[in-house]
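For this depiction, one protein chain was excluded, whereas all remaining protein chains were kept in their positions.
After this line comes chain A, so read on.
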Amino acid sequence: MEETTCNFPGYEDFHYELGTLFSTYPPPFIYVRDPETSRTTSIVIDSILRNLSGASSVPTTTKIHYARVDCVSSFTARLIYESIINTLVGWEPTWQDGCGNWSSPQDIRWNDSLDSFIHGLRAAHAHLSQQKASTSTDKTNDGKVRFVIVVERAERLSDSLPELLVPFTRLAELARLDLSVVFLSQVEWEDIKPPLGASPDPYYMDIQSLSKEDIVRNLISNFPALSKISRSNSILQNIYHPSLKSLYAHFITILCDVCYPFTHNLQELQYIAAARWPGFRKPLLDEYKEQQRQMAADVEAARMRLNRLFNSTITTALDALLPRLTNAADWARDNEPPEGVFSLPRGQWQPQQQQQGLTVQQQDENMTNLPRISKFILIASFIASTNPPKSDLRMFGRGVDERKRKRRATKAAGKSKSGGPPKVAQRLVGPTPFVLDRMIAILGALLEDNDVESRLADRQLTIPGEHTDMEIARVGIFSSVMEQTSMRLLHRTTHADRLDGPPMFKCAISYDAATVLAKELKITLNDLLWDPIA
């Protein structure tokens, strides 16, 4: 067999193995597991199959037709069937002919059940074999056609269409064709395996995570493709101009040095690279524009300076982009170095380190625009979700003479008395559901302590606490609870249709958000928490 070249460093073995299998005697069921970079793997598999199915590169007598089907996009059996057969025969439905599916010469309907699908497969096979035989000039060619069906995100199949799992693993048997099914999944076969040994054991292939060198080579190998995207020949217009290739290679090396410990995902690294690269090359281009000549003569010195300038910004990019706090385009725009950054004294250009801080600030602004009562409700619900119900009387109850809160003595974290495992702080366990009435009662206590001055005076309500009592039963309070539930600041844990019993809620704001709100309302939140945060 002639080896096709692999364009994906690190995937050479996989490429060779799978390529060999497909072009010789593929097992009927192959299970590829890739927990980390399934998107890349699917591209690799696609490139293998594309090479093999391209007529010129396959010297064998068997013609390979393949179809990839994604179990998320194809969420019903019909979609899977249609997707597979249409792709195998290379049929593309068009609007003008009513989006009709491929129809076999016998004109059978093949998208309504598994049985008809198998008939459809056979019809497609027959059709393609016939086609091959008629086009082939070589008489020795006996018109063999081989099908390869790649099922991506196969773990979804066991959730949404479990009834298809067994037939697909045995498709070759059922259809009695030269056919191989490849499952590509992020989970182990053991986890989705149908019970009672209904499926045959697959041919296992595991993808190892890439080494740093492979990732670097991989990313650099993308460069020629990227530089072809822009049609412009000017180095100022084309961000990935061919003459920047060596700089790009250098850039990728730095990038991977910084990011490799955090993610091995090729696509993520590429994403971060795309965000940082325009800024990285900018100082050099500025200089180039100024001097109207070729790149700075002392390349090594320029690289050193770039290193120094951008090393820290790559960490910032990683912090902001990996959790997608912002998108690459916006990040690139916000973190573009200023003109003539080389000439600035050291430390003058401080890239925005506090990207995260920025979002928190933005969050503050929107939170402050909430109505005042909603803020109180959020804090009350945070307290209700964090404190155990039994502590309420001690935290908020008032004696006749004194109003001293008896809080539990704060114990040093660590071992518990009984020697069992230490108890995890409530704040870390997550919010517990609370009854609406309890939250309203806490709200009343909060309002009585912190809101008396700011509300409009009412001469009719003179008994201490009477006004608060009126306030907490207002329609506005309840509608605001519902509104916050729809905003997902509170979670309703009981069903909305249930009439019996009080509704239960859970607080959905973080401790940080609660602190921000408490600070604004001048509530000392920490004093009101049963398990205060030291």
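As a working rule, a residue touches a chain if its C-beta (ideal position, glycine included) is under 8 Å from a C-beta of that chain, and two chains touch if they have at least 3 such contacts; residues count from 1.
As a convention for this text, contacts and distances are computed from a predicted model.
The listed options are "Phosphatidylinositol-glycan biosynthesis class F protein", "Glutamyl-tRNA(Gln) amidotransferase subunit B, mitochondrial", "Origin recognition complex subunit 3" or "Phagocyte signaling-impaired protein", and the UniProt record of the chain not shown names that protein "Origin recognition complex subunit 3". Screening A:C6, A:I30, A:L171 or A:I239 for touch with the missing chain picks out A:I239. Note that of A:V187, A:L393 or A:M470, the residue touching the chain absent from this view is A:M470. The hidden chain makes contact, of the residues A:L165, A:I220 or A:L370, with A:L370.
Residue-level contact of chain A with the missing chain is found at 39, 70, 72-73, 75-76, 78-79, 82-83, 93-101, 103, 109, 111-112, 226, 229-230, 239-240, 266-268, 270-271, 273-275, 277-278, 323-325, 327-330, 332, 359, 362-363, 366-373, 455-456, 463, 469-471, 473-476, 478, 480, 483, 486-489, 509, 513.
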